[in-house]
Each structure stands twice: as structure tokens, then as C-alpha cells.
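Apart from one protein chain that is not included, each protein chain of the complex appears where it belongs.
Labels A and B are assigned to the chains in the order they are written; within every chain, residues are numbered from 1.
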Amino acid sequence: MNTELSIAVNGQGLYEITSDVAAVVKSSGLNDGLATVYIRHTSASLVIQENADPAVQRDLEAFLARVVPEGDSADNPVPYTHVEEGADDMPAHIKSALTQTHLSIPVVDGRLALGTWQGVFLWEHRHRANQRRVIVNLLS
Amino acid sequence: MNTELSIAVNGQGLYEITSDVAAVVKSSGLNDGLATVYIRHTSASLVIQENADPAVQRDLEAFLARVVPEGDSADNPVPYTHVEEGADDMPAHIKSALTQTHLSIPVVDGRLALGTWQGVFLWEHRHRANQRRVIVNLLS
Partner (left out) sequence: MNTELSIAVNGQGLYEITSDVAAVVKSSGLNDGLATVYIRHTSASLVIQENADPAVQRDLEAFLARVVPEGDSADNPVPYTHVEEGADDMPAHIKSALTQTHLSIPVVDGRLALGTWQGVFLWEHRHRANQRRVIVNLLS
């Protein structure tokens, strides 16, 4: 019912994990039910977005960077007090709060019922490379 | 377990679908469980909000329009690179990312356990009329 995946990321950006999640659904044999994807972190998140044009992903990334600035110099301080873990850590928490820690997607006829243009993405908000742990829960 | 609804929309705004979702719950005979509403699009989203005063919905719409501007003239360009599908398309993707693609609501005694003032809304982020596909998944 619960399968943990480890997703390698290499800095900020959207990483499509649709095929990873679909593989868990397929191997389970689940025909009709609900798949829930859960990320066990607070500086990376999940989102369902268009997976056709990579420019969409870049524009999403740029938007969040404007709304939740990191600050990059003494002339450009940021209004965060939680700074011990790096300039990208508190912005990463805020970006995670504004997006999703979990996603639930119906499973119909053995497949994720994603719309034509939908993909499941892990949204990494920190600069460093990392392994992110994601759980796929299946219910019927 | 999964029922697909087609919701007609006529441009940007919040469209209440509480009664559509409640009808699926009622016809299922489900007494205690979980209802999950899922939208199969990336330029429209879902949200639970106050359904008493229509001004709340207008203020929500106005807020998102300020935070995620569309740009409406050469003097007011917007910082998006994904522009091929119209000036309202990339903002619609961002607005969807900031709100919800799915909502799960407990079912208690045969009814959605919404709070007194809560309604389920489809939030359309594009200007044109459309039919939006929403799946209601029920689990017990």
C-alpha cells in the first residue's frame, strides 16, 4: 500500500516523476482507486503542472523566485530570521507552504487519471543536489 | 468509485460545485469515508472557500490577478516565456500551482463534512468559456 521512492535532484527546479508514480500503480495491479503522493521534506514540494512545454516549468520557477526572494548580497537582504541553514532554506520552506506536500490522483482502469497535459512534479527549492524521499500510497 | 463530471465555465472566476459533488456522494450511498475531488487541468484549479458572500470570491479573484499579472499591453509586459497559448495561459498555470488540483473531504453520516461556511469551488483562470473535467473519488 505504501511504496517509498528516492528521487535524485540537482538543485532548484521541477523534476517530473509521473513515470515513477505510474510504475508503482502499474506494479500494484490496482484497477480503480486513489494514488496519494507524499514528500517527506519541507524544502521541496509537489505540484501537478503542464508537462508539454519546458518553458512552463521555467516560468513557474522564476515566479516563485520573485515572490519569495532569497537575497544574494549585503545590498539585498531578505526579511527572514531563520538563516542558519543557508540563504535558500527559509525561502524553500515558504515555497513548499505555497505549493503541496501531497497530491491525490484517482486511478481509473489501472492508470493515473491525469489530464492530457498534466504531469506530477517534485519541485526542489534548494540549490544543492539531494535525494528526496517520496511515498506513494494506494487505496481501493 | 470514480465519477467524472463536466463543469461548464464562462471565463475567470470561482464556480461553486458543492452540489455536484454532494450529489455524487448521495447517489453512492456512502455513509462514512473520504471524497476526493480532482481536476484534470493545469489552468483551472480547486479551492474550498466561504460561499456566503460573493464579495469573498471577487476579492480572491482580484488578489490572484494582482499577484500573478497577465499584462495587457506593450507597455505592461509580463515576465513569462510561455506565451504561445495566450496572455492568460501562463498566469493560469501559476494560479493553479498556488491553489489546489485536488481536495479531499471527509464524508460523515452520508454527507460532505464541510464547515458551515465552506463551499467547494472550481477556480477558472482562463478568459474563454470551457468545459472542465473533474473526477469525484469515493473511498470507505
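We take it that contacts are C-beta pairs under 8 Å (C-beta built on N, C-alpha and C of every residue); 3 or more make two chains touch, one makes a residue touch a chain.
Fair warning: this is a prediction, and the values are worked out from it, not measured in the lab.
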Hidden partner chain, touching residue among B:I39, B:L98, B:L122 or B:V136:
B:L98
Looking at the whole complex, which of B:A23, B:V83 or B:L114 touches the chain that is not displayed?
B:L114
Suppose we count only contacts with the excluded chain; which residues of subunit A make the list?
1-2, 36, 38-42, 67-68, 79-82, 84, 90, 93-94, 96-98, 100-102, 104, 133, 135, 137, 139
Subunit B residues that touch the omitted chain in the full complex:
32-34, 47-50, 53, 55-56, 58-60, 62-63, 66-67, 98-100, 103-108, 113-118, 139-140
